[in-house]
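Apart from one protein chain that is not included, each protein chain of the complex appears where it belongs.
Chains here go by letter, A, B and C, matching the order in which they are written, and residues are numbered from 1 within each.
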Amino acid sequence: MSEIDLVTDTAWLSADLLETVRAQMPIVYVEAIPVRVDALGNVTRIGLLLRVGADGSIGRLVVSGRVKFGERIRDSLMRHCEKDLGPLALPRIPVNPAPFTVAEYFPSPEVSGFHDPRQHAVSLAYVVPVDGECEPTQEALDLSWFTPAEAISPAVMGQMTGGQDRLLRLALAHVGQLA
Amino acid sequence: MSEIDLVTDTAWLSADLLETVRAQMPIVYVEAIPVRVDALGNVTRIGLLLRVGADGSIGRLVVSGRVKFGERIRDSLMRHCEKDLGPLALPRIPVNPAPFTVAEYFPSPEVSGFHDPRQHAVSLAYVVPVDGECEPTQEALDLSWFTPAEAISPAVMGQMTGGQDRLLRLALAHVGQLA
Amino acid sequence: MSEIDLVTDTAWLSADLLETVRAQMPIVYVEAIPVRVDALGNVTRIGLLLRVGADGSIGRLVVSGRVKFGERIRDSLMRHCEKDLGPLALPRIPVNPAPFTVAEYFPSPEVSGFHDPRQHAVSLAYVVPVDGECEPTQEALDLSWFTPAEAISPAVMGQMTGGQDRLLRLALAHVGQLA
Partner (left out) sequence: MSEIDLVTDTAWLSADLLETVRAQMPIVYVEAIPVRVDALGNVTRIGLLLRVGADGSIGRLVVSGRVKFGERIRDSLMRHCEKDLGPLALPRIPVNPAPFTVAEYFPSPEVSGFHDPRQHAVSLAYVVPVDGECEPTQEALDLSWFTPAEAISPAVMGQMTGGQDRLLRLALAHVGQLA
């Protein structure tokens, strides 16, 4: 999950309080797996961001971020897609408000297979087709598009941490593209 | 459900055999509820076709039709959307192959609440956002766009038969727009 | 939504901090619509709790409550079902972790149609078949089972507030039982 929101959200929640809350409450997140689709709705490419993590290692990850107080899920998905993919990405937010899965990130890696050392995050995950021009923004070094077969290859999966490799497999299954 | 496919499909299945089969096998259908969405994925309008039924009455209905032998569900959805909404409708076929519901139409109205005097149809139903210009084609007299509130009004619902009023309510619930 | 968790949860989050957090962060909730099903999975009854609200009025509501820090969604669903339905209810927690819808409760009634004056709650909603003996516990006065037709009658819907009448309709649509 992204640290970017920690920076951009300080205006609305003090860093101190955030730390206190994170130690005592689950935090609501959204995650978007950006995809390219053909005219028939088949997923042809999955977009993954490249970032330098807190430990200096480079990793690939999907769009993610916190839901703000007073913010609709749809608005939050749009905000984080624009934050990570740029203002011209034209994300197609799904019509169905239900996520395809809920990823439960815990400080301990053993609980659920999803792991976030900072917090307990309850993350609503969506597959989001994007039609427009995407460019990595803010802290991302790169945005690359992979075919479903490439995305689940060890080379790519090996760069995903915290269980996002698993989230990606669940997303591909949801769209019927898990070989 | 539409009679149009009966006409256009005679090339690939003789009318005689179709009648025989319809009396003995469930037939696979797809149904698409065409919608307009805003930038956040909220459904703002539902498209309903106006047609003269077999008994001369006028009714409103959604896009529907049979799945052909050898045809993928996605291709069938696209074919029927183009057939009913015109070639410029630009339907967005969903990425998830699972329908939001399965409508089971039976010759007897009591079995399921979905009724088709001609056949037992197992219909996979999808909500399909359309971005382009739509125009009624073939046998349809008109295509009208209704807000969710208008669509579930007695005036509109009263023009839908065979359980399609119910299908429309299920679709609105699926997109979180059932008041 | 229930006030009960406010009492039972004070051990793990001080009331003061809870108030502070509630004014600045969305809170993760689960909601369960308890149902009786027949052997074929058809929903035959919906269970609704009867409670005295903060303003002294009597209302009907579904099972709901907060997700604790470190708690899995499944565990939270089970805990709240046992809290509201008693220890012998034998709830069948769904195998799919994705909720059938997400109800977004806001302090302002206009935002989403779901309203909670205390907080912004992001509520993951599930239909939960229960096989065992249920009895209202804690603050509930009663637990009644309604047929789908009774549940959406004005007499019952009129006793539901905050948008839970709408949540119930979405649940009935999800199980194909919205007439």
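Observations
By definition in this document, contacts are C-beta pairs under 8 Å (C-beta built on N, C-alpha and C of every residue); 3 or more make two chains touch, one makes a residue touch a chain.
This is a predicted model, so every value here is computed, not measured.
Across C:17, C:93 or C:111, the residue that sits in touch with the chain not pictured is C:93. Note that of B:32, B:73 or B:152, the residue touching the chain absent from this view is B:73. Within chain B, the residues in touch with the undisplayed chain are 12-13, 17, 20-21, 23-28, 67-73, 97-102, 104, 106, 111-112, 120, 122, 124.
Residues touching the missing chain, restricted to chain C, are 35, 37, 39-43, 72, 74-75, 78, 92-97, 100, 127, 129, 174-176 (touch as defined at the top).
The missing chain lies against chain A, touching residues 101, 113, 166, 169-170, 173-174, 176, 178-179.
Simple rule for what comes next: only the chains that are shown with their structure count from here on.
Averaging Cα atoms per chain gives one point for each, and the point farthest from that of chain A is the centre of B. The two sequence copies chain B and chain C touch through a face in which the numbers common to both exceed half of the numbers used overall. Centre-to-centre spacing of chain A and chain C amounts to 28 Å, using the average Cα coordinate of each chain.
Between chain A and chain B, the centres computed from C-alpha atoms are 34 Å apart. Between chain B and chain C, the centres computed from C-alpha atoms are 34 Å apart. Touching of two or more other chains is recorded for residues 101 of chain C.
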